[in-house]
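Here the complex is missing one protein chain, while the rest keep their positions.
The block that comes next holds subunit A.
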Amino acid sequence: MHVNKGGTTVSSSLFGRRGLFCFQYKRWSLQRGVRIAMKEKLEALKQEALAQLQDVNDPQQLNDLRVKYLGKKGALTEILRGMGALSAEERPVIGQVANDVRGAIEEVISAKQEAFQQQETEERLRAEKVDVTLPGRKLSQGAIHPLSKVIQDIEDIFIGMGYRVAEGPEVETDYFNFEALNLPKNHPARDMQDSFYLTDDLLMRTQTSPVQARTMLSMQGKAPVKIICPGRVFRRDDDDATHSFQFHQIEGLVIGENIRMSDLKGTLLQFVQEMFGDNTQIRLRPSFFPFTEPSAEVDVSCVKCGGSGCRVCKQTGWLEILGCGMVHPKVLEMGGYDPDKYSGFAFGMGVERIAMLKYGVDDIRHFFNNDTAFLKQFTRI
């Protein structure tokens, strides 16, 4: 057996030291003819073995040949039995020859064995081949509801701009839902939103604005105030592709000493560019809300066509997405802020509308039908 260790070949055969020098050497001068014969035999054995090994093509045959030539009862051992007839000088010489023969045969066997092993491994790996085009086993993943996702996105944008996120109850008092927002009882503007009342004084909030009123009171006149209020709101509306009696809003409120309408424009521009892309533009149109003065509707350049006109923006290039304005002095006053010292702005938007625009959803009812075939489309977001 040859073992490779750092490039040196070490023989550990039975012709090693002990084996060779344990012979008693006698009658050495008479055995010259024997020596020549042995040498020839060994040479012939080598040739024969190598010739046979050359044609071997399976591991079993290889093993048989190894036993035949190198085994305990093999051909080489057989020849070496005749060593006894050699002189002490000749024995090492013949021993060396025998070792060489053995080495040569072993080398070939070993190379063959390695080749067979490699072949075997290759065959096994070939057999283990899988169809890589079969589908993998995916991890189970659910999706965040698209409305939650939009709310989180908007929250994150405003948190980055220094806003806190505030919340309030879904059942509101008439006072906080209307009166504190400059909508006294019998105000014609209450027609704008028919409400779900529980009693004369309690109703499902029709907007998230009451959270603004509550926050102002809880701040006890401290400034600056910078909040956004996401939440669920309710209005009497027959459900259709664009209306739902239940929907979500996000409102924002900023109060400070010297808050300007131009700041409102700047804030909204930053928001829509983060939300819809850097090239998004805004357009403010005068409008009316009881709790702001001046008031404005905000259009963004169409998220689909970028302003050149398409079906989504009805060829106008603009989409209405926000209402906003400067906080009405009466609202500031009711919230505990002196309108001569403080000013502020507020804005609000419908989450469903933003989600519909952002994802191209054409029917608001999808959001509350909760068809998983619809919801799973948002797994990637």
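Here, a contact is a pair of C-beta atoms (placed from the backbone, for glycine too) under 8 Å apart; a residue touches a chain by one contact, two chains touch by 3 or more; residues count from 1.
Here is the rule we use: contacts and distances are computed from a predicted model.
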item: Missing subunit (named according to UniProt) among the choices "Phenylalanine--tRNA ligase beta subunit", "ABC transmembrane type-1 domain-containing protein", "NADH-quinone oxidoreductase subunit M" or "ABC transporter permease subunit"; value: "Phenylalanine--tRNA ligase beta subunit"
item: Residue among A:Q249, A:T267, A:T280 or A:S301 touching the omitted chain; value: A:T267
item: Candidate in contact with the missing chain, chosen from A:E106, A:D153 or A:E170; value: A:E170
item: Contacting the left-out chain in the complete assembly, out of A:K39, A:K68 or A:H145; value: A:H145
item: Interface with the unshown chain - residue positions in subunit A; value: 134-135, 137-145, 147-148, 152, 155, 158-167, 169-173, 186-189, 191-192, 196-199, 202, 204, 224, 226, 232, 234, 236, 238, 245-246, 254, 256-263, 265-267, 269, 283-288, 293-297, 326, 328-329, 343, 367-373, 375-376
